[in-house]
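Of the protein chains in this complex, one is absent; all others appear in place.
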Amino acid sequence: MSPKVSEHNAHPLSLGKYISGFLGSILLTMTAYMLVTHGSANKAVVVGVLATLAVVQFVVQMVFFLHVGDERKPRWKLLVMFLMLGVVLILVGGSIWVMNDLNYRMMDSPQQMQKYLKSQDSL
Amino acid sequence: MSEVTTLDMSRIEAEATEKTVLGFWAYLMTDCVLFASLFAVYAVLHGNTFGGSNGRELFKLPYVLVETMALLTSSFTCGLAMIAAQKRDRSQVLLWLGVTFLLGLTFLGLELSEFHHMVLDGNSWRRSGFLSSYFTLVGTHGLHITFGLIWMAVISILILKRGFTESMLKRLTLLSLFWHFLDIIWIFIFTIVYLFGSLNI
Partner (left out) sequence: MFTTFANTFLGRLSWDALPKDAITRGGAATVVLGAFALVALITFTHRWKWLWKEWLTSQDPKRIGVMYIIVSAVMLLRGLGDVALMRAQQATSVGNSHGILDASHFQQIFSAHGTIMIFFVAMGFLFGLINLVLPLQLGARDVAFPFLNATSFWLFFSGMALVNLSLVIGDFSAAGWLAYPPLSELKFSPTTGVDYWIWSLEISGVGSLLSGINFLITILKMRAPGMTLRKMPMFAWSVMGSMTLVAFAFPILTVTLTLLALDRTIGTHFFTAGGGGNAMMYVNLIWAWGHPEVYILILPAFGIFSEVVPTFSRKPLFGYTSMVWAIWAIVALSFTVWLHHFFTMGAGADVNAFFGIMTAVIAVPTGVKIFNWLFTMYRGRIKFATPMLWFMGFTVMFTIGGVAGVLMSVPAIDYQVHNSLFLVAHFHMMIISGVLFGYFAGLSYWFPKVFGFRLHEGLGKLAFWCWAIGFMLAFTPLYILGLMGATRRLDHYDASLGWQPLFIVAGIGVLFVLAGVGAQVLQLVLSIWQRDQRRDFTGDPWGGRTLEWSVPSPAPVYNFTTLPVVEARDQFWVDKRAGKTAEPRYEDILLPKNTGAGVIIGALAFLVGFGMIWHIYWLALVAVLGIMVAVIVRASDDEPEYILKAKEVEKIDNALHRRKQYI
């Protein structure tokens, strides 16, 4: 009998993991949803919590659905994933930072222009 | 390979599967960068409503929640298909693949209906930078879902015709990676586009 492909996988798939991942994701999704539809805390806090919930659900699905923790050494999948995350953070964060900074110097209205010049102490 | 050979075919196949899974994973990582670029564009343009409607006015959260649950459940049932595959249980694989397909189709149908209504109301991708970036980001995800559904159909037909072989397991593994990845991307679309949008962020 030829060895099955899954026998090369150190961690065979388990139903329990999928169920945990599924329930965890439902919980995180519903929490986020309820926070937006029924919450009234200040925006910054809500955004922070929502972002955290998203990141946690990302990790949950990575671990329980994509089995990211199960890789044998060398952990190439994990390494490539971290590289991707680095690039994504730089690309998205960097773009927001740069574009916001550019917009800052785009004249919106005469009043805002006056305000800006005043703050620069120029005229 | 039916001919006699000194090659250890099962070891070669196992190595090939490892290689292919890693390669596909790498492709999925590049797809993440693709979506990240679209998210970056959305982040920059989402305030540019050009006098038109913004997210809070357009998005119907309960509807989106149903979509989200459909896709999340389909990711779970895809996992069930993989467990059946591990047991080489052909009919279970086809069953769960079928359920996944139907849930995915439901998601797509709901999304297309949402798009359809927005366009009819004059809120198409032509209306503003915000809507251009919304339709493109969400639409690209939807396009990926469509390809996933086609893939699911093709694999199901192949399993019906050829039975459940080692190479079928490899293909199914790749498909499940793809399908789970799409649900992960949706987490961020749900949060950043719909939830943030409803809060007018």
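A few points about this structure:
Each chain carries a letter (A and B) given by its place in the written order, and its residues are counted from 1.
Convention: a residue touches a chain if its C-beta (ideal position, glycine included) is under 8 Å from a C-beta of that chain, and two chains touch if they have at least 3 such contacts.
The structure presented is a predicted model; accordingly, all values stated were derived computationally and were not measured.
Residues 1, 3, 5-7, 12, 15, 18-20, 22-23, 26-27, 29-31, 33-34, 37-38, 40-41, 44-45, 48-50, 125-130, 132-133, 135-136, 150, 154, 158, 162, 165, 167, 171 are the ones on subunit B that touch the missing chain. Within subunit A, the residues in touch with the undisplayed chain are 76, 83-84, 86-87, 90-91, 94-95, 97-99, 101-102, 104-106.
Assume only the chains that are shown with their structure count from here on.
Note: centroid distance subunit A to subunit B, computed from Cα atoms, is 17 Å. Across the complex, subunit B is touched by residues 2-6, 8, 12-15, 18-19, 21-22, 25-26, 29, 32-33, 36-37, 43, 46-47, 50-51, 53-54, 57-58, 61-62, 65-66, 76-77, 80-81, 83-84, 87-88, 91-92, 95-96, 99 of subunit A. Subunit B makes touch with subunit A in their complex at residues 9-10, 13-14, 17-18, 22, 25-26, 29-30, 32-33, 36-37, 39-40, 43-44, 61, 65, 68-69, 72-73, 75-76, 79-80, 82-83, 86, 166, 169-170, 177, 180-181, 183-184, 187-188, 190-192, 195-196, 198-199, 201.
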